[in-house]
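Please find one structure pasted underneath; my questions will follow.
Apart from one protein chain that is not included, each protein chain of the complex appears where it belongs.
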Amino acid sequence: MSVLINKNTKVIVQGITGAMGKTHAGLMKAYGTKIVAGVTPGKGGTEVDGVPVYDSVAEAVEKTDANCSVIFVPPYLCLDAALEAIDAGIPLISVITEGLPPMDAVKLHAAAEAKGVLVNGPNCPGIITPGECLIGIHPGSIYMAGRVGLISRSGTLTYEIGLGLKQAGIGLSTAVGIGGDPIIGIDQITSLKLFEADKDTDIIILVGEIGGSAEEEAADYIKEHIKKPIIGYIAGRTAPPGKRMGHAGAIISGNKGTAESKTKAFEAAGVKVAKTPSEIVDLVKAKVSVAV
Amino acid sequence: MSVLINKNTKVIVQGITGAMGKTHAGLMKAYGTKIVAGVTPGKGGTEVDGVPVYDSVAEAVEKTDANCSVIFVPPYLCLDAALEAIDAGIPLISVITEGLPPMDAVKLHAAAEAKGVLVNGPNCPGIITPGECLIGIHPGSIYMAGRVGLISRSGTLTYEIGLGLKQAGIGLSTAVGIGGDPIIGIDQITSLKLFEADKDTDIIILVGEIGGSAEEEAADYIKEHIKKPIIGYIAGRTAPPGKRMGHAGAIISGNKGTAESKTKAFEAAGVKVAKTPSEIVDLVKAKVSVAV
Amino acid sequence: MRLREYEAKALFREFGIPTPQGLVIKVAEEAFNIKTFPATLKTQVLTGGRGKAGGIQFANNPEEAYVHAQNIFKLKIKDDMPTAILVEPKVTIKKEIYTSILIDRAYRGPIIMASAEGGVEIESSGAIEIVPIPGGQYHPFLGRKMATKLGFKGKDVLKYADIVQKLWNVYSTNDCDLVEINPLIIDGDDNFVALDGKVTINEDSVDRQPRFQGQLAEHLTDLGEREFKGKMLGLNIVELEGNIGILCNGAGLTMATMDLVFHHGGKPSNFLDVGGGASKAHVARALDLVSSDENVKVLLVNILGGITDCVEIANALKYYKETRPNANLVVRLVGNNETAAQKIMNDAGIPMTNVLDEAVKKAVAVAA
Partner (left out) sequence: MRLREYEAKALFREFGIPTPQGLVIKVAEEAFNIKTFPATLKTQVLTGGRGKAGGIQFANNPEEAYVHAQNIFKLKIKDDMPTAILVEPKVTIKKEIYTSILIDRAYRGPIIMASAEGGVEIESSGAIEIVPIPGGQYHPFLGRKMATKLGFKGKDVLKYADIVQKLWNVYSTNDCDLVEINPLIIDGDDNFVALDGKVTINEDSVDRQPRFQGQLAEHLTDLGEREFKGKMLGLNIVELEGNIGILCNGAGLTMATMDLVFHHGGKPSNFLDVGGGASKAHVARALDLVSSDENVKVLLVNILGGITDCVEIANALKYYKETRPNANLVVRLVGNNETAAQKIMNDAGIPMTNVLDEAVKKAVAVAA
């Protein structure tokens, strides 16, 4: 078991003929993900790495029964691509694209919510259920399968933790890279809910960063609803206020969105907060040995 | 009892300072409807016929707890007014205005559906629960209270039937003038559902007209869900195809929307179809006497 | 209000939809200005079936074109006399497609309707595809979705979707009821070209479309005489073939009255809904309009006053009776201010009833 994706997930890649789409379609396929089709309007009838390319998502879905789409199209075409996937009835969409204009993000998420479609991202590394399915740009070999759920706003930091855990002999049920934008679809609360309900997840790692109040809201949710142990981490403790730290969402505005506030909220919710990435691994190890 | 409105309904009038709004606010109030406020942007702080006028619906709702709005604003301002009422949390909106541009109607109904708001109209006479509450432009004195539910696409034809019934000593639980536009909110099926559930309605009169397929769809619904006796009528049997007969929605397109098709559908659903307005009264009288 | 083909195509071009390079001629002599042959001459009437009626002709040289133009300018099709001819060069047609955008009741919003087989008999061809535009919010993928439904592949998907996007722009910017391209063709250079164009502006929206304001009268040539006058007077009239003139308030009641006339063996001459709250002057104009058809033998007036004040009606009838003492009038008048109205009618010597069936039967008897 796992959350969101597994070995039966049938994936289409929107923007498969672009550099990014092509590379990662190949990597996902090599990992074992069922890549059933690609979509690039105007390139229908061709193939990429043995994957048939269609002109529209509707056509791809009709031909392949795909139930997941990974989007690699350029930022200004991204909203249209995502709305196309929503319209075609795809229930899970992962938007890897970075740099989506904020108003496009607003419209994308409003449309997805209205239809009950789950959107991962934008500006995210995607999701991986190690050994079963990888959507997005996670380096698959860095993770091993196991019983820890991982939720993270960051890409490489997720890999860092996945790698550290693997070196410690600990595997993941699923890693959800929720993305670094201010407005995202599948957020920390959605992911927590899924991991809480997943019988093959024992522990959850929640990696936050400065900016916004998602961690504070997650903490409130945890207090009420999550029974499984959670290890937290907040990146950006040394970030100065008012500066965008790479991610569009990683910015301290006034005195809002600080690491202190988030750490405090986590701790108040009973989340053990690690101070360094390696401490995350140590804390999980301790919990795992307790559980054993 | 009744459907949609009753003596506790608190009504605001949008466009109360216009000629139409002013006249009918007065008539509604005289009938006994609880007109708690009027709204005309730019005229806040004034009064019409003793009714306080506010600049925004939000303000009017905050001050009066209104739960119904009747809209008399000009066609091109109507969409904005209705969206304002929806935004302010009004659960029932009656749009009397005729000549709403079709694309505005599309947006209005999409917004209402998304929020679960009931919209009566546009281009309708409103709703009356005789003796309790009148919203819209029905001539109140023409109706008497009783146990017959009336659903109609037409205004004056509704009055005609109401008057005929009154002259025969028969009263109405509620009359719903659903409106003559192609796209309306509360339609025949919504109204049928309400009357079927209303314990103070014994018989339902369903007045249709040419154009569209609402009667055919209602007939399908009746077959499955309605136990109460229904008397039907279709206006426009002698209308030529391709001509808009007053109402924007009353047009036979090609061979679609004819009175024959609708009559046939009604009859197949067990609805007794009257040939003339006076026959409606006769048929109801017969049913009433059977019931008594 | 429906635009003529050449007007629709001008609008298309403004929004980037390719059309053939056309020439509009207003007198036959202008046929000698035609540069490219063979050329197609198309009468610019608003009614359909122009081809069958002889309104579309082909010419190989200026002389032929001139003869055709002379004939076309004399050709009335269903009451509609052309004031212009659109001349277009003949084009190579690789494929004909049908595409339109209109509001559909069942989808509660606009839809794209298209068929991979364009041409005349579109309704019977049966291969019509529909892509709804949910909530009236267009997005580019909708055009591509239709493209793949029609079987297009690769570059053609983008080209077709581009046309649909532009057609949507025409539709939404101008508050249209309908925009239609039939046929939309793929020409010898693999470009999509609108070979015909149909645009109907929604009449309720014309007043917020500055470019079409005041143009209504020019676009009503397919209406009957009373219908045209009615539009100009703001009166809702539909011409029928009978001899009983009808004046009523409310669309539903007017239809019911017509039906009742028929039910009792008569034939209505028209549908006229005088609307709610009509004034004496407005009703007087309506009475004039209805009786302007010489077939009308009797005027049946059926008013149920809700907003409408029966006194206004009575005064209009009184004035009408004074000016046309020999006209046959059958009046049913009930509702708002009924008693006062009754008095006026009595004074004017116009018989009146408050029972609808009675009035209708009487009118039918007079007309028979």
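A few points about this structure:
The chains carry the letters A, B and C, assigned in the order they are written, with residues numbered from 1 in each.
Just so we're on the same page, contacts are C-beta pairs under 8 Å (C-beta built on N, C-alpha and C of every residue); 3 or more make two chains touch, one makes a residue touch a chain.
Worth saying up front: this structure is predicted, and the values here are computed from it rather than measured.
Though it is not drawn, the left-out chain touches A, B in the full complex. Contact with the omitted chain, checked across A:V57, A:I151 or A:A250, is made by A:A250. In the full complex, subunit B touches the hidden chain at residues 41-46, 54-59, 79-81, 83-84, 87. Contact between subunit A and the absent chain runs through residues 23, 75-76, 99-103, 106-107, 109-110, 125, 137-139, 142, 152-160, 163, 180, 182-183, 207, 209-210, 212-214, 233, 235-240, 243-250, 254, 275-278.
We take it that only the chains that are shown with their structure count from here on.
Viewed as a network of touching protein chains, the structure reduces to a simple linear path.
For the pair subunit A and subunit B, the distance between C-alpha centroids works out to 49 Å. One inter-chain figure worth recording: subunit A and subunit C are separated by 55 Å, centre to centre, where each centre is the mean of the chain's CA atoms. Multi-chain contact residues of subunit C, defined as those touching 2 or more other chains: 134.
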